[in-house]
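To start, the structure under review is shown below, and the notes come after it.
A protein chain is absent from this complex, but the other protein chains hold their places.
Our next item is subunit A:
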Amino acid sequence: MIRYILKRVGYMIVTFYVVITLTFLAMKMLPGTPFKFANRLSPEQLNQLKHYYGLDQPIPIQYLHYLWNFIHGNLGGSFQYGMQPVTEFLFQRFPISLQLGFESMIFGTVLGIFLGIVSGIYRGRFLDWGTVTLAVVFISIPSFIFAAILQYFFSVQIRIFPVIGWSGPMTHVLPVVSIGVGVMATIARFMRTEMVEVLNQDYIVTAQAKGLSTNAVIFRHAIRNAMIPIVTVIGPLTSAVVTGSLVIENIFAIPGIGSQFVDAIVTNDYPMIMGTTELYAGLFIVTILIVDVLYGVIDPRIRVSGGKSI
């Protein structure tokens, strides 16, 4: 297992390096300059500025320079914020985005698993039909539209939750729900399918033949086995939540990384673009590793490294 994890960490580093390189190249192809009034500046002034930010050197040199600094933990300073270090900036804002993403994932996963189980057990009945319909609706509606609808009803009409902001539990509800329902719908559909499949397995009949109650059969034998494949969708879903939160943070004016990421691209704030991308990429890569390790925890067949398997 330790060898396996080490090997995976190796792959992660390679992946991360590729992400940095590609982002760097793509970023340099963005049109425009980081300087707001570039067209009003004289060529001399522009050259001076470029020299100041190190942008006058050839791109390969800039790239190597960036890598060198990166290895030493220096992500550079943000152009927009008077060379305030990007790392400091990320550390300040990242916890907010992380909290939003985490709350949304928990909300969506717990509710989704619950709905999927209920739907799978009552397959073909009204409850199942209702859940499936709801799931299709929630998967189809983009989170930003859903966010606007929620804002209209719950903030403007009924006035229970604030329209925007991020201060206290009440402000969390709408953004978390906006991102979370998509997760919920996806997981509910997966869980339902798995539940139906597991309930048709022979070992469920074995459990019934032991004289166990319906509840014992479902809780002890069905749910755990049905959850194994769910773990695999959690990885891709995390990335969906991350991209979803970019927009949602903007809509609800949440001071997380998502809104700054968009700003950074618009203003060609190179170090900030690099920093936020690296953070998201790192988050995603780590999530996938955690998911794979989790897989082994839930499914004993995967736990054994090498040796016997089916």
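What we mean here is this: a residue touches a chain if its C-beta (ideal position, glycine included) is under 8 Å from a C-beta of that chain, and two chains touch if they have at least 3 such contacts; residues count from 1.
The rule is short, and it goes like this: contacts and distances are computed from a predicted model.
The protein name that UniProt records for the chain not on display, among "Aldehyde dehydrogenase family protein", "ABC transporter ATP-binding protein", "Sulfate adenylyltransferase subunit 2" or "Tryptophan synthase beta chain", is "ABC transporter ATP-binding protein".
The missing chain, though absent from the display, is touched by one residue of A:K36, A:H51, A:R159 or A:R224; that residue is A:R224. For the options A:V205, A:V266 or A:V286, the residue in contact with the chain missing from this view is A:V205. Taking the whole complex into account, subunit A touches the unshown chain at residues 201-203, 205-214, 216, 220-221, 224-225, 228, 298-301, 304, 308-310.
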